[in-house]
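Only one protein chain is missing from this complex, and each of the others stays in its spot.
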Amino acid sequence: MAASAVVPRRRPWALWLVVLGGLGLITWRMLYLHGVNEAFNAAFFAGAVVRSLQLGSLYALIALGYTMVYGIIRLINFAHGEVFMVGAFAAYFLFSRTPFSWPVALLVAAAIAFGVLQFLNFWRGRARDPIVLAGALVVFAVVAFALASTQLGWFWAMVASMFVTGVLGMTIDRVAYRPLRGAPRNSMLITAIAVSFFLQNFGILAFSNRQTPFRPASFFTGPLQFQVFGEPLFTSWMIVLVPSVTAVLVVALTLFVTRTRLGKAMRATAQDAETARMMGVNVDRVIATTFLLGSMLAAAAGVLWGMTFGSINQPAIFGILPGIKAFAAAVIGGIGSLPGAVVGGVLLGFLENFLTALFPRTEYFSGITEYKDTFAFLAMIVILLVRPSGIVGEDLSEKV
Amino acid sequence: MLRLAGVNKSFGGLQAITDLSFELAEGEIVSVIGPNGAGKTTVFNLITGVYTPDSGDILFEGGSLKGLRPNAIVDRGVARTFQNLRLFTNLTVLENVLIPQHHKLRSTWVSSVFRTSGYLAQERRMHEVALEKLSFFGPRLMGFRLHQSVEVLSYANRRRTEMARAMATGAKLLLLDEPSAGMNPKETREITEIIRRMRDEGGYTILLVEHKMNLVKDISDRVIVLDYGRKLAEGAYADVVNDPAVIEAYLGKRSDKTSAVARARAADGLVAGSSVDVPGSAAGGEERS
Partner (left out) sequence: MSARPGDAGGNGAGARGYRPHYLAHRVRNSLLTLGGLAVLLVVLLLVDGGASVKLKQVFALFAIWGIATVSLNLVNGVTGILSLGHHGFMLIGGYVTGLLVLPTATRDNLARSARSELSDFAMGLSVENWFRALGLDSLTTPETLWARFLVAVLIGGLMAALFGVVVGFPSLRLRGDYLAIVTFAFGEAIRLLASTPLMSSFTNGALGFAGVPSDIGKSVWWTFGFLAVTVFVMARLKYSSYGRALQGIREDEIASEAMGVNTAYHKVLAFAISAFFAGVAGGLWVSWVGTARLDLFLFFLTFYFLVAISVGGTGSITGVLLGTALVVWVRQYGDPLEQTYALSTWAVAAGLVLLAVAALAFFLRRVRRIKPDLGPVVYVPGALGLVAALVGLLGQGMPALQATWQGFGMRAITLALLLITIMILRPVGIMGRREFTWAWLFRERLDEPTEEERAQDAWLSNPALSGRAGAEREDDEVDA
């Protein structure tokens, strides 16, 4: 007796009540704080809002990788936070150590060109297609020459890092996850944890073992000042850059998933990998694509993260917190759903950043900044327990 | 013994079970039959607590089973087998038949760690019961098979293990979901005999879902026919299969010649060897829709 897939009716008015009530409470709290202390003025809260949006965009970019991979192979890619870390470090080396010596330039260019080759593959469908090959070769030559002769700016460093990190993601899938297709899900999760530890310690071995400054010469890291209701707000151009880059990447990803053949194959695989395989979809290729795209987005997030905060932590711990929080964001939004990841990311950004603005350190109260991370973990536990399907997603947790 | 009173169950917009009522007396063997999707397994899931009925009540020996967890229902004395086997695959046959007796254990985990005499006596008793239940199936699951993991058993042996496992819970009412699925005719006959012995020697009351009409005919005291979640007919096998409504549910209303042939063949199966005349099957291409 198969249970039919009729979705129980929602009650949208209840949701609106909660949202409006929450907004009302927040406004009341803001007015109260303003009354207590003049420092909590409109500019203070405006600053909190833009910072929340900025952080939320970063979470959204990372969360997209989690959600895509979970949607397709039902794996919590524990190593995604470390992929994000590698993305940041790759860009760091690209803009701070260039020009490279010729052997290093050739090696890095080869990795980038391989990523570009896979990327071009999306449209041509075959790696041996002359156009794809020629494109990759041209990229190889140009990039090798560029790496060996000039200093890279942050933008090209980010683009190159995206391709290198994308190749890393594909390699992880090929080496560690693909041999385990069809294995128990716990085995896959354990492998993902092992990959995560491998990358953390490989980062210590290869990159650095201490906090690293991350300050590429850029207009966007410069200061930005404007007036909010007559009060000055000091911030940087990053508040413009981060959401814009995120928006561009999300739109590009959406177009890819909805408009291209491979994107359709991806959605089909997410629905039912076995049937998709029987319908002629090359499932392994779709999964590799998923890892490529997810890792590229994570790399972009890594670069933007570094520029936002001016430094990146040592590799063994840099990826963990952003990674797990982005996973929480993916769960909040509804894992497996792309819009869900964006919504969840932005929401988590607000929860984390705006809440500390709503409950700041005053003379009577020590603030909640120290509890931020604990709070993120507890929020994830609560979400998983109360509504594992998230805001817009369907329930993908293991069924019996 | 078991009484369903006006049970309803729907999944979203789909009404799976509608106003279902029937009774089971102690020592009866009752079969639930019906076309695929008629709600037979849903009935089992409702009785064993996998689902909770939307309305109506399920009474077992006077007490309501409604809203109880599946394990609490086993405590009351109702156990089941599954349509697509759910054995503990990596455990041995013996362990599979010991686990269902765990709920009767009256020792804490501490005394089981220290192997108190009380615990050991119960453990010995569990082994005796396990062997007793397994010996229902002859020597097939005895001897070296006891210590084989279920993984290596044949399909028929797995079915037998599952029945032994349900018996070992100490339940009085057994719900068997297609006990002969995947068995060859000889094994089916054997299982028929065993189900009868389970009632006669073991004293179990048995409710079963089955597709093989031979088996149903041979052992059922009564048959309940379900279609689209409603009870279509109830009574002795011979009466039920001659009920026009039942035949229509199984074979559909006739529309053309090809289906008439299929119908005739299926009807042969339904009455299997008996010379009962199925209405309509003899009369060629007559339209009745």
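Some notes on this structure:
By letter and in written order, the chains are A and B; residue numbering begins at 1 in each of them.
Heads up, the rule we're going with is that a contact is a pair of C-beta atoms (placed from the backbone, for glycine too) under 8 Å apart; a residue touches a chain by one contact, two chains touch by 3 or more.
It should be emphasised that the depicted structure is a prediction, and the values quoted were computed from it without experimental measurement.
Only one residue from A:20, A:39 or A:193 touches the chain missing from this view: A:193. Per the touch definition above, the residue from A:46, A:133, A:180 or A:268 contacting the chain not shown is A:180. For the options B:9, B:40, B:140 or B:159, the residue in contact with the chain missing from this view is B:140. In the full complex, subunit B touches the omitted chain through residues 48, 50, 69-71, 74-75, 79-80, 82, 86-92, 95, 98-105, 107, 109, 112-115, 119, 122-124, 126-127, 131, 135-140, 142-149, 154, 165-166, 169, 184-186, 188, 211-214, 269, 272-273.
Taking the whole complex into account, subunit A touches the unshown chain at residues 74-76, 101, 103, 175-176, 179-180, 183-187, 189-191, 193-195, 197-198, 200-202, 204-205, 209, 316, 320, 324, 327, 366, 370-371, 373-374, 377-378, 380-381, 384-385, 388, 397-398, 400.
We adopt the following convention: only the chains that are shown with their structure count from here on.
Centre-to-centre spacing of subunit A and subunit B amounts to 51 Å, using the average Cα coordinate of each chain.
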